[in-house]
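First up is the structure itself, then whatever we jot down about it.
Here the complex is missing a single protein chain, while all its other protein chains stay put.
Let's turn to subunit A:
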């Protein structure tokens, strides 16, 4: 069970990238085996094409479909269903990627991001598969946010983010950085590094759609309807 145990250096590295609260949450979450407690695990979601329609040619840097399921132990939770990441600065193509504040990113920070991703993968996966992180040199901050999000879950009685949108049945649309960070909650450190200025949580059939962009995208009267139509055709 060494993979689930975090030594001081690993924790320090993770905290520098994820923030203290997100790090604590993920470490605790990894040991809880939540995914095995789901009443109806996500299978054959069939949303990939719809998500693609939302993202292609748009200013959205990512879209995530959070899948809602009851827990055998009580309550319900949102877990990773599917997603797409679209970051022109990502993909390891541009050397010396810049972070949100325009500063040139050091070799150290890139190494740390790679280590953290590898540790998270090992922690949730139960084994250290070195080959996973082999291709993850030069992960951009947007990509780091996206990849780390996969390990998050949200209780449906939460006052924040996807959980709150699911509970209330009402969409959240924040198009300023300050407002975004509020809604990102535990992921706000990652979100700030990525430089997101817009975040949307949209309750839909069987879950919540989350979208984010480094640009400020104001909500229009039919924005929400257009998004829903893209994925579910209605």
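Everything below uses one rule, namely that a contact is a pair of C-beta atoms (placed from the backbone, for glycine too) under 8 Å apart; a residue touches a chain by one contact, two chains touch by 3 or more; residues count from 1.
Everything below uses one rule, namely that contacts and distances are computed from a predicted model.
Asker: If you look up the hidden chain in UniProt, what protein name do you find among "Protein TIFY", "Phosphatidylinositol-glycan biosynthesis class X protein isoform X2", "Regulator of G protein signaling 9a" or "Glucose-6-phosphate 1-dehydrogenase"?
Answerer: Per the UniProt record, that chain is "Protein TIFY".
Asker: For the chain left out of this view, which of A:34, A:112 or A:224 touches it?
Answerer: A:34
Asker: Out of A:25, A:60, A:146 or A:173, which residue would touch the omitted chain in the full complex?
Answerer: Counting the whole complex, the residue in contact with the absent chain is A:146.
Asker: What residues on subunit A make contact with the chain left out of this view?
Answerer: 1, 4, 30-38, 41-43, 45, 48, 67, 79-83, 85, 90-96, 121, 124-129, 135, 143, 146-147, 150-151
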